[in-house]
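To start, the structure under review is shown below, and the notes come after it.
With one protein chain removed, the remaining protein chains of the complex are shown where they sit.
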Amino acid sequence: MTTPVRVPDLSGASLASLSGEMRSMSPVVSSRQRRWRVPFLFIVLLATVAVFAPALAPYSPDIPANYDAIQNLAPSRAHPFGTDGLGRDVLSRVLFASRISLSLAFASVLLSLVLGTSYGAIAGLVGGGIDRWLMRGLDVALSIPRLLLLLAVTAFWENLPLTALIMLLGTTGWFDVARLVRGEVQRLAQQDFVTAARATGVRGARMLRVHVLPHLVPLLIVNATLSVAATIALEAGLSYLGLGVQPPTPSWGNIMAEGSGGMASQWWLSVFPGMATVIAVLACHALGDALRDRFALDQVPA
Amino acid sequence: MTVSRPLVKTDPAAPNGWAPNDPLLAVQSLRVTFDTTRGLARAVDGVSFTIAAGETVCVVGESGCGKSVAALSLLRLIPAPGRIESGSEIHFDGMNLLTLNEEALRSVRGRRMSMIFQEPMTALNPVLTVGEQIAEVVRVHTKASRREAWAQAVSMLREVGIADPDVRATEYPHQLSGGMRQRVMIAMALVLEPRLVIADEPTTALDVTIQAQILELLRAQRDRTGLALLLITHDLGVVAEMASRVLVMYAGQIVEEAPVGALFATATHPYTEGLLAAVPRLDQIGGRLRTIPGTVPAATDWPTGCRFRARCPHAFARCETDAPELVQVGPSHRARCHLVQEPSHRKAITP
Partner (left out) sequence: MTIPAAAPLLSVRGLTKHFPIRTGLLQRRTGAVKAVDGVSFDIASGETLALVGESGCGKTTTGRAVLRLIEPTAGDIHFDGIDVRALRGEALRTLRRRMQIVFQDPWGSLNPRMTAGAAIKEGLIVHNLAHGAEADRRVATLLDEVGLQASYAGRYPHEFSGGQRQRIGIARALAVQPSFLVCDEPVSALDVSVQAQVVNLLQDLQRERGLAYLFIAHDLAVVAHMADRVAVMYLGHIVELAPRATLFATPRMPYTKALLSSVPVPDPTANRQRVLLPGEPPSPANPPSGCVFHPRCLHPAKDSDCARIVPLLEEKTPGHFVACLKESMTHHPTSSP
């Protein structure tokens, strides 16, 4: 077969008119492939901080004995992020909150991934009538606004335990993963190498594990990264409204809630957890975007 | 229905210094390179040829030989990171194409020199009807009104053998079959009666009966308008049918050029011989095909000396040290091979 040449962009240069081989060797494309490293390191840093929070935090996050002496102190050398209304060091609480916020996001996204991948893979592989009905069910689920659902459930459930919150976020967040996975599995099922595996006699479980899932991994990693970003923001919002993580367990959201009344006078209660949230979300987003480029998921698969 | 010939816009690339006996297209030392992460790829490495008015020249070669890149460079359609190296010269109809500014170049493209691509589905705009696309070519280059351009489009569709052209012109590319889409591409390329048409594998993606129709169409148009045709293909059968002259490319260079009869009867370059022996033929039932061992080297790393020597059954010492030049074999027949001057090294090939 000759070098496939598609119509070049007459109004400007276009890489699409070269063969795939030429395109992948282009330096323009390869620099794009390295952009994930910085965000990734950042996330690793965040995760490390979260894990070692007890060692890094200068104080305990609980109410100290001398709380009335050190209430509502502005940031100082002793308390870099200040203290809150109950005398707790805000820096320590923010650090401990990172464990909560990050682990909550990771766990619920993991749950979503498992649920969504199973649903989507079954729909994609089985096809036919079952696929149609599964997708209709998904359409119905997608039509319910997630935020309203979460608000409704958390409003009615007083003192929601953390595991329940994780389950809630996880079971409401898997729908678009399912759709994505089903689409990708369908596309893969049409490829000759899957037919070849069937011709060889490979059965369902092995087919999924060896032949199909490895292709889903990049897709899932990107989706997971972006979902973590969204979930951090979502949980922060819920906790801010008092519906998510309940005090005294620290979460960036509920620390901000404490400071919401006195944003002018106790700005440190809003700014620092807010910045932490923003930085975490941005880092995850940047990583997700960069990984999407790295895995070339926006290009037509070869 | 009569179609009045529309007024022609003033041509900013007016020919100068061109004598009637000069070839229509003269390419000299064309070099096209691509900057890749693995180094500089010399896709086209010193290609020179001419095409006379009304002549049909076929460029034949396999993947990676550079024929498509050479064709794209004639219309300066090479995208970054590729570039046409200085020292290359492309003269068309008295103009030096490499020194034209964009506006002048645009007036050449589509009107005096046009191109037919391999894959009509990707070359045609899916959101425009086929009639609109042909009409657009007319309107870009001439002062025709919308109505006149449309009329020309319909007339051209009829010319390329599409039944009910006024209905078909209102259809979108995806509604047409592969053969019809290719006819539409040909209509677009020929509507302004260019002097040179470059066809890059125009029938490769088509069924063989449709291919026969398309080749017949190209021949008819060629006879009607006297256009010169540069036909790029890997199919030696198509070459035998269409060409008056053939250029065989390998590893970015022309390795043999000859009139079509001479090429098939007295092919000299071992690569050409290998290709001819490797082609399965309908009139030779059964038997074993002779193969060319090995694979094409990478464009970033052309071998020293003769680029074909690793796969050549006749290679000898000089092939490694001296890169052969094109030498005369017969009338209008040249080959890039040391065997021409040193035929004693030609070994007998066991079939």
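Descriptive notes on the structure:
Should a chain be cited, it is by its letter among A and B, assigned in written order, with residues numbered from 1 in that chain.
Here, contacts are C-beta pairs under 8 Å (C-beta built on N, C-alpha and C of every residue); 3 or more make two chains touch, one makes a residue touch a chain.
Just so we're clear, the structure is a prediction, and the values are computed from it rather than from any experiment.
The chain that is not drawn here is touched, among residues A:149, A:167 or A:197, by A:197. Per the touch definition above, the residue from B:29, B:99, B:145 or B:177 contacting the chain not shown is B:177. Chain B meets the missing chain through residues 62-63, 163, 177-180, 207-213, 215-216, 234-241, 243, 260-261, 264, 274-276, 278-293, 295. As for the chain not pictured, it touches chain A at residues 1-2, 132, 191-193, 195-203, 206, 210-211, 214-215, 302.
We take it that only the chains that are shown with their structure count from here on.
Here the spacing of chain A and chain B, counted between their Cα centres, is 51 Å.
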